[in-house]
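Excluded from the complex is one protein chain; the other protein chains are retained at their positions.
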Amino acid sequence: MLLNKDKWPEFVGRLAGKKLLAPQSGGDAVRFAPVSDGEVPMLDFKNTRVPPKQALFPQTETMYRFQLGTEEIELPQLDEETIWLGVRPCDARAMAIVEKLFRWDIDDPYYLKRRELTTLVGLACNEPGLNCFCPSVGGGPASTEGLDLLMIDLDDRYLLEAITPKGEALLDVTGDLLDEVKADAVKEKEKVVSAAEKKIKRTVDTEGVSAGLPGLWEDPLWRRVSAACLGCGTCTYLCPTCHCFDIQDETEGFEARRCRMWDSCMFEEYTVHTSGHNPRPTRRERTRNRINHKYSYYVDKFAVTACVGCGRCVNLCPVNIDIIEILRQVKEAL
Amino acid sequence: MSADYEPNIVAFLCNWCSYAGADLAGTSRVHYPANVQVIRVMCSGRVNPLYVMNALQQGADGVLVSGCHPGDCHYMEGNFRARRRLGMLKSLMEFVGVDPRRFHMSWVSASEGHKWKEVVEKTVEDAREAGPFEGFRRQQIDW
Amino acid sequence: MNLGQLRKIAAEVVAREDVKYLIGWKQGSYGYRIAPGFVEDAAGAAELIFSPLCTANLATYLTLVEKLPVPRGQEADKRKVALMVKGCDSRAVTQLLVEKGIHRDEVVVIGCPCPGMVDPALLTEKYPETEETVEVKWSGDGFLLNRSGEEIKVPRDELLAEKCRLCRYPNPVISDILLGEAVEPWELAEDNGVAEVEGKDVGGRWDYWEEQFAKCVRCYSCRNVCPLCYCQDCILDRLNPTWVNRAVNFSENTSFHIARAFHLAGRCIGCGECERVCPVNIPLGRLNRKLAREVRDKYGFEPGVDPEAEPFQASFKPDDPGDFIL
Amino acid sequence: MTEKPKVGVYVCHCGINISATVDVDAVAEYAQKLPNVVVARTYSYMCSDPGQSLIKNDIRELGLNRVVVASCSPRMHEPTFRKAIREAGINPYFLEMTNIREQCSWVHEDKEEGTAKAKKLVKASVAKARLLEALESKEVDAEPAALIIGAGIAGIQAALDIADAGFKVYLVEKTPSVGGRMAQLDKTFPTLDCSACILTPKMVDCASHPNIELMSYSEVEKVDGFIGNFDVKVRKKARYVDFGKCTGCGDCAAECRVKDRIPSEFDQGMGKRSAIYLPFPQAVPAKYTIDPESCLFLTRGKCGKNPKCQEVCRAEAINFDQEDEIVEFKVGAIIVATGFDPFDASRKPEYGYADYPNVITGMEMERLVSASGPTGGKVKVFNSEEEIEPKEIAFINCVGSRDKSVGNEYCSRVCCMYTAKQAHLIRDKIPDANIRVYYIDVRAFGKGYEEFYDRVRRENIRYIRGNPSEIFKRGNKLVVKVEDTLTATPLEDEVDLVVLGVGLEPRADMRQVMDLLRLSQSPDRFFLEAHPKLRPVDTATEGIFLAGCCQGPKDIPDTVAQAKAAASSAMIPLARGKVMIGAQVATVNEATCRGCGFCVNICPYTAIELVTVNRFGNEVEVARVNEALCKGCGSCSAACLSDSIQPKSFRDRQILPQIAALGAMK
Partner (left out) sequence: MTGDNPYIPYTATVEETWFETGGERSIKTFKVVLDDETVRENWSHRPGQCAMIGVLGVGESMISISCSPTEGRFLRFSVMRMGKVTQALHQLEPGDKMMVRGPYGSSFPVDDWHGKQILTIGGGVGQAPLRPIVEYVRANRDQYAGLTMIYGARTSGDLCFKGEFEEMSKCDDLACHLTIDVEEDDWSHNVGFVPQMLLDLNPSPENTIVITCGPPIMIRFVLENLKKLGFADEQIYTTLENRMKCGIGKCGRCNVGGMYVCKDGPVFSYAVLKDIPEAFA
């Protein structure tokens, strides 16, 4: 369906009643924030610093509450339906990829419940960022995986493609604002998408990486690429596919909760045994694990790379540890 | 802010001067508001400035740290050290937007029961004016 | 500075028996990026550069090395680390010496007098980053960009990094080898950032920081990059006792930032790294600079200039200000 | 702490002292519900025997391992309850007291408010009590011996007192003889006793006392350890004279090739001595010493054909091969009595001390009037070339004291009086002299001092109030330029002799002693006492005491009084034979300590040092606390960024829950 941009405010208005989040620029860093009633978010940004993985995997999630001294456990209410507007295809793909893990073997109730309650409305990238390399890892600027609805900006109108019933439901409630898609729009879409793909410059050939990584276990490249690492959480916290978490009990007087929060395999403490022994004692092992996890272990387990090429870790690593560059070096070493 | 709002104040007192001064206020039956709860430490120098932050976060509306007058410290210089640290903390908190009326420091000697009363009154009054400090509360968050 | 000289000296230094490696700056993987370079041989030395993009403070690596258990019968490697420093970085080294984070005989300090760095954010805003590497140089009273062969001259004021506008020590305060000529310190700019916050009333300041702190994802980059945050076990993510819960929300974030800023009072040397690395652009420098100014104005103390100084937080003067005391 | 905390809470009525304003039953009822609380009770007087028994029974019967007593101030009864629970078999430090009397019932009127506050306080106490740890105070043996550094009158007196009490004393004196400054004095105010007459017997006693090991011409090199257990290392400097053989006959000095060429320290450089010398006739020990700096043989390797002294010494005591000797011993207490230096008058160039021979200091005057002095007690000065007996004599007070320009703001306390004394002595020797004293204020505060001052003034000695601005030479006379501030008249006073009433200053080499013993200075640069009023002879370090002028200027009576005080304080651990090491001390978590040394700088008792430890093959520095020195103030802890050093019983992990308890409930 097509939505004329002048009807955009009305379209957004129709979504009222559910919690709506969209990218907004706070200072110079764009981030997802709740849209208040009557506000019309403009989707004129590249991508948010912090990925929308928080939609399904909040940075801190209360798993359950209890009173100290009792064993009665109370679960949090998870029932608010939310719509995330303007999710980039890579980030949506990431959510689909992570979902595989949260569904594997034992279901993770929190992630899946949130997925159920959340409608992800995507926006294809007409202007990919400098470090976007989604095509190298199986995605693309208009990829639909993980989305409920995809919007493609065709200058004066949006092309809306429902991917799931949830997406269709959205089109239903806004049907009167939409026009049928005609051939020109389809053509235009193709043009826009292929133009976008062409704008992606920093690509890397990942062929054979997954199979080859185990053989590079002791390769000197790991020391080289990790020497400058600060061991901060930037690359992992901001990565849409990173999903590790820590579980902690927090108390306040007699009130307490058990909650989980993002954790990062780049932190030294992450793997330290209580005895003080650390199986990944230096940044070399930690960096190696991060790359292996994304490009090898995850592929082995779920047949998909746990990197969607969003480029965040490249953009934001304070010391220019550049996954694209690492992959190039891996390729070279193969 | 409700009219009958009673601020909750946590005070850190050094064992040798201020705690003794507060005891003296008691022995002299000096009356003062009941809003101040005292935590006894050996020296005002023991007070980690982050206690102040922590107390505010954990539900205090005001914090008081009190020690011996300069030169009277039982451990010679603990109060000088407290003064520097807490002075810095005060500047920082003000800069971050914590109402300066929420944090006070005082010198109260073992013979100053009356001064203790005044300090308590001032601290309570200031915290009352500043109002409940809900913004920073730990238990309020995402619970 | 003459790159040839830099590389030659670097090669000489790494060739020394008693030097483990040298840490300097090298061209990054694309665009304006600069990467820390760990140089062990002449080939590595040939990659070193010093340009207006070398903002990173490499002193942090002095304390970041993991000390792995040394196998029985072996000796710990006690060779020195050579480090390239700008003025601000050298203050970090000095402060580390004061705090015994390192010892003088463990480092070879290669000083680079610094005419001022470019603010990468301002730069990309004006001249968007490209996948090709871009060379930036000092040229007269400004910066010279070489973008795909095209030379662009930009006046210094347009791009100068904030920390450099406020820098009092463009020349290294400590060094074993000094590269090039000392630069003339320049006139200090007003600290508009701090002034902006100070201009607000107490409530306004709280609102301002609430907005900022709420953004924080607690990636700990700001702490990890800080050359003076080198505790083995930082209290900000310690569990027993817990000062700051690991939950990420405004309340805990505020504690985190108050504690971090406080820990750096009288220690922060103003290299601006925390602010640079923050992925969500929290103006952390304002907190640190505010405290640094208090420390300077009220206590007459400047960290990181005298390796023999008593640490600010571990000293006092009988006449320290006490006007706030009841 | 592995066991599960089982807390008993005991709320005291204190008659009606508490129960009138606090509903104690409600508090106990509330406490009963707190986590880990096994029992909560009230009683009319908790501190009474039945009250204590209540607690003790519960400990035995209910297996309590933590006790919270909510009653009066811990400053009152903490020891009582500690003792009680120890008797019942649990560690005395498993006690937490809640002050609901002095800081609650007595200061609040409203019973509801009082009760609410008491509940909160109890809650906080329970929160902390759960986390208390068992502590042991240790007792260690104390060495029954004392070290005294400096053998002026202070050191001598302290040594005699301690030795008389039956303890061993090591008395270490830097110079070849004991006696200090007092030995240089002629007569002493206000009684005008002859200094030598009252001092010499004490000096001799000192040398002959069986309990005193006198080490003259020696210096302390190193002191380690803590009260009761100091390890001391002393360097006995080579005298080049065999101590056992020398009879003190003096033949050597009489024959020395540089005889009468070396300025005598004792005579303030006005008299001369040989390279081998006895500092003064009454010196103790009466043994000769070769000054290695002026001895020809020792400096040039050659003294005539053979060193003269060696030739003449019939006892064959001269031994040029002698070397410094190091002796080590252990003591339980240390007294520092290193005295003072007179102010160096050349630091006030306007008085021309360095330029004019007839401008002298009070110290020089002492030697000049002394019958054993360089002039045999005749007061004469060089006025340019000729030696004259001065008739016009001016004294100037407060030279180098009460003077910011030289950094000495303090009053030296003896100058007014010794000036008066010297004026009097001169009046005796030169009855027709014209004597005036320029002063700012006259301070005659001691016993008999004002009377003495009055007497001197009546001896036709003029006191002119004014602080001379300059002294210069006019012909054969010195001109003192001054304004008489009482009459506001500027004066130019022509005199033959100016005596500068120089003040007292810390010893030039006191830094060494400070480093040796890790002592501190007060703003006047003398050694800092632990408390200016209540512990004036103690230092911050337990077991180290101060006596005499090293702590601040004082006269002989005060010096002796302080020496006796220091002696009696030092004897406490020696007499007990044991010292207690506090239990509530700081400890370091070496795993997290980053070795920054902040704590080392902070600890006022120098209880912390950095040590190098091996962490899996890597050398790292960490802080370590000497428990015997630590007083548990916790100041170190508040400065430790990584929270690695913590005072026991006041650890962060004990205090933070207390804060949480007080904050959480409104």
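Before moving on, here are some points about what is shown:
Think of it as A, B, C and D in the order they're written, each chain with its own count starting at 1.
To be clear about the criterion, a contact is a pair of C-beta atoms (placed from the backbone, for glycine too) under 8 Å apart; a residue touches a chain by one contact, two chains touch by 3 or more.
Worth saying up front: this structure is predicted, and the values here are computed from it rather than measured.
Within the set A:Ala16, A:Ile73, A:Val173 or A:Val186, the residue that contacts the chain not displayed is A:Ile73. In the complete complex, the hidden chain is touched by one of A:Lys5, A:Arg224 or A:Lys301, namely A:Lys301. The omitted chain makes contact with just one of the residues A:Leu43, A:Met63 or A:Leu334: A:Met63.
The missing chain, though absent from the display, is touched by one residue of A:Leu43, A:Ala185, A:Leu221 or A:Val272; that residue is A:Val272. Residues of subunit A that touch the chain left out of view are 63-64, 66, 68, 70-71, 73, 75, 78, 101-102, 104-109, 113, 214, 217-218, 243-249, 251, 256, 258, 260, 263, 265, 270-275, 277, 279-281, 285, 289, 292-293, 296-297, 300-301. The set of subunit D residues touching the chain not shown comprises 1-5.
Throughout what follows, only the chains that are shown with their structure count from here on.
Look at where the CA atoms of subunit B average out and do the same for subunit D: the two points lie 35 Å apart. Averaged C-alpha coordinates give centres for subunit A and subunit B that are 46 Å from one another. Those residues of subunit D in touch with two or more other chains are numbered 591, 602, 639, 643, 652, 656, 660, 664-665. Of all residues in subunit B, those that touch two or more other chains are 49, 54, 57-58, 77, 81, 85, 138-139, 142. Listed in rising order, the residues of subunit A touching subunit D in the complex are 68-69, 252-254, 276. If you check the complex, the residues on subunit B that touch subunit D are 8, 10, 15, 19-20, 22-23, 25-27, 29-32, 34, 37-43, 45-49, 51, 54-55, 57-60, 71, 74-78, 81-82, 85, 117, 139.
Residue ranges of subunit D in contact with subunit B, taken from their complex: 73-76, 99, 101-104, 106-110, 113-114, 116-117, 120-121, 124, 530, 532, 540, 584, 602, 604-605, 631-635, 637-639, 643, 647, 650, 652, 655-656, 658-660, 662-666.
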